[in-house]
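For this depiction, one protein chain was excluded, whereas all remaining protein chains were kept in their positions.
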Amino acid sequence: MLKNKKLLLSLTVLMSIFLLSSAVVMAQDSFIYWSMWEKGEPQQQVIEQAIKDFEEQYDVTVNVNWTGRDVVTALKPRLLAGENIDMTDQSGEELYGGLVANDVAGTMNDVLEMKVPNEDATVEDVLINESYGAYVREDGSLYIIPYNFITSAFWYDKGLFNDLGIEVPTTWDEFLQMAEMLKENNLDPVAYGIQTDVYRGYFPYQTAERILGKNALNNAASDPTGELFEDPRWERVGDILYQFSKEGKNLLMQGYESSVYPAPQMDWIMGRAGTFYCGTWIPVETKNAAGENFEYGAFKYPTFEDGDGDPTAVETYPIGFNVLKDSENSDLAKKFVAFFLQEKYAEQWVADTKNMTPRAGIAAPAELKDAKALLDNANSTFRLNDGIQADYPEWYANVFLPLASDILLGEIDGAEWAEEMRAETVKFWKNRE
Amino acid sequence: MKFKFSEIPKYLINLFLIFWIGFSLFMFFWLILSSFKTTREIYMGVWTMPSNISLDNYIRVLTDFGLLRFMVNSLFVVTISTVLVLVLSAPIAYVLSRLKFFGSSFISLGFIIGIGIPIQTIFIPLYLMMSGMSLTDSYLGLIWLYTVTSLPFTIYLLMGFFKTIPSTLEDAARIDGATATQSFLKIMLPMARSGLISAGIFVFVMLWKEFLLALVFISTENYKTISLGLYSLITKLTYTGDWGGLFAGVVLVILPSIIFYSILARKFIAGLTVGIGKG
Partner (left out) sequence: MDYRSSIFKKRYKNFILISTIPVVTFYVIFMILPIVQSLYYSLFKWSGFTSYKQYIGLKNYIDLTGDSLFLQSVLNSFKYVIFGSIIIIAITLMFTYVISNYKSKKLKDLVQMILFVPNTISPVALALLWGFILNTRWGLLNGVLDKIGLDFLQRGWLGNDYIFGAALSLLVWIHVGFFIVMYIAAADRIPTSLYESAKLDGASSWKQFTKITIPLIKDVIETSLVLWTIFSFKIFGYLYVFGAGGAGADAPPPVRNISVQLFLTAFGKRTPINRLAYASAMAIILLILVAILVYVIRNLLMSAETIEY
């Protein structure tokens, strides 16, 4: 590696001298990329291959640091110290909550208009709009160009549902019927672990999307008067959540109050529960433990007759690149972003990482076919946690998560939950005046 | 051994100790056993036996990740830091614990408070400082930081040990006209050897496991320490659901340190007990 660099460097020097003689000064262009992936991960391998191709094709250098998921944390002191880092990647929520909120991320709108190399199309043309649409700010600016695309759903084993003769539910009533049938077959309806934040948050915001619609939770969270939580529909949300709890209709896996990642998903895959709500990464995380005939299926969060939200709506969240605001080599970095969206890399992404690509027209891996269909049939999409985790992270940690725990443990009922949400929100904002 | 009524507490505590050690060993055994299981077998239940003993998990983990490199890095950085810490701490600990001079108790208190400083509090200012000196992403920078952050604890620990050393010999030497350096090197150091050794073990162990500083100050693969390596490994393997590989990775990381420690520990604990009967 180092030797290669030296070789490259000396070649560059030689070339520069040569070019100098012809009165053209040219140093090899490069940019610095800090990645959320770790060496050895399939995602890393796909990106690394693309980087190699990019370097060869344009005779440039990409200095990559495979930092891992804590990349934003690692970037922070370096940006503060004035180091130049050109590009990074993370999920939309982490990029927006960390880099965008603190004004160090650069806008990526211009990348949308760039041409994808070897193709007669722009980046905007090849990307599914839903993959980043929710991340366009009111002023029109966009800070992420996705290369990975995630949604969440209820997962189940198609074989199992067939054997038991269970229909995939659409409405809440059908969902409850499904739960009854699973219980009759000695299966817990929903694998669940309340001690892990990601799992805990799903039902409250998914329910809010259905009952009140997109951005309702986000708006209510940011209202210091708490008035938005006085809407009686929040009590309805609370009632539904209460039905999940062991005090309600007891839909969640036995022992969910003490269940921590990875227990819920593993208990589900081992056949101790019928369904599991999670993101599209779940087949990758569970495939090693899946039984031989396990067939991944997915259905969307149930709909409610009295809901005002779009019943077809699903959550989406992108993982993608951001070229930082103060990047010194932003042009080259953005060139790579467009380069990576070529069809061949998107296909490789799907094949090697078992994830969805935001590129239109490329089939999802078999395990994610249902989830992809949900997306294709959705009339609208919403952000992970309705955006509260990124926009109001402390409200999410101090108000949302603790109360989600209370209601899903059945310690308070729907009316109390709605009232607590209001009161705690008022208290939260008052303390920060 | 004949049973004595007055010795009942001893028997009971011994029983508890055996249970404690048994549990620890059993846990380790369970960890090793798990490292041979497939992911599915791990989640079937505690008592599921691996269907066939194969080294698949180990081979997969070893070929994919540069664990050995991380270990060598850690060994290098931690050893040098430990030696540096001891060299710097021993004299000052001696001075602070045995000689009262203007400001000595103030300085002692300063170091004791230093033990309570969480690294998170100071690492942003530290980072700016280190970055100014181009010491991030380097062995030297890490050694530097490890040394500084270990000082308060080591000094405090050594002060405790120096305090327990009786002063008769030192007093005699002083009356014979020995200089401070002489009585420190010839009398106090040998007598504090057990203290120095256990302080050395503790420093080594603390730094071997150190995670936060490495996370912030090291980002290139070449300089990563073993804790960082393990953290990466866990991320990689949990996100691909390879729990069998994860257990194998954990075994690979902890086994060398346990072996290494057992070799050292014999010598060190033997060193500690030399002091018996010499009060």
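General observations
Chains: A and B, in written order; residue numbering restarts at 1 for each.
The rule we apply is simple: a contact is a pair of C-beta atoms (placed from the backbone, for glycine too) under 8 Å apart; a residue touches a chain by one contact, two chains touch by 3 or more.
Computed from a prediction, not measured in an experiment: that's the story for all the values here.
Hidden chain, full complex: it touches shown chains A, B.
When the missing chain is restored to the complex, the residue among A:Asp103, A:Glu138 or A:Glu292 that touches it is A:Asp103.
Across A:Tyr135, A:Phe321 or A:Tyr396, the residue that sits in touch with the chain not pictured is A:Tyr396.
Residue-wise, the contact with the chain that is not shown comes from A:Asp197, picked out of A:Asp110, A:Asp197 or A:Asp352.
Of B:Val61, B:Leu142, B:Ile201 or B:Ala248, it is B:Ile201 that touches the chain left out of the display.
For chain A, the residues in touch with the chain missing from this view are 69-70, 72-73, 76-77, 79-80, 93-94, 97-99, 101-104, 195-198, 255, 257-263, 266-267, 272, 389-390, 393-394, 396-398, 402, 405, 409, 427, 430-432. In the full complex, chain B contacts the hidden chain through residues 4, 6-7, 9-10, 13-14, 16-17, 20-21, 24-25, 27, 30-31, 42-47, 88-89, 91-92, 94-96, 99-102, 107, 110-126, 129, 145, 148-149, 151-152, 155-157, 160, 163-164, 166-167, 174, 179-181, 184, 194-195, 198, 201-202, 205, 208-209, 211-212, 226-227, 230-231, 234-235, 238-239, 250, 253-254, 257-258, 261-262, 265-266, 269-270, 272-273, 275-279.
By definition in this document, only the chains that are shown with their structure count from here on.
Distance from the chain A centre to the chain B centre is 38 Å, each centre being the mean of its Cα atoms. The touching residues of chain B, when paired with chain A in their complex, are 38-40, 42-44, 64-66, 123-124, 127-128, 131-132, 136, 215-216, 219-221, 231-232, 235-236, 238-244. Looking at the complex, you find that chain A touches chain B at residues 34, 38-42, 65-70, 73-74, 77-78, 80-81, 83, 262, 266-267, 269-270, 281, 284-291.
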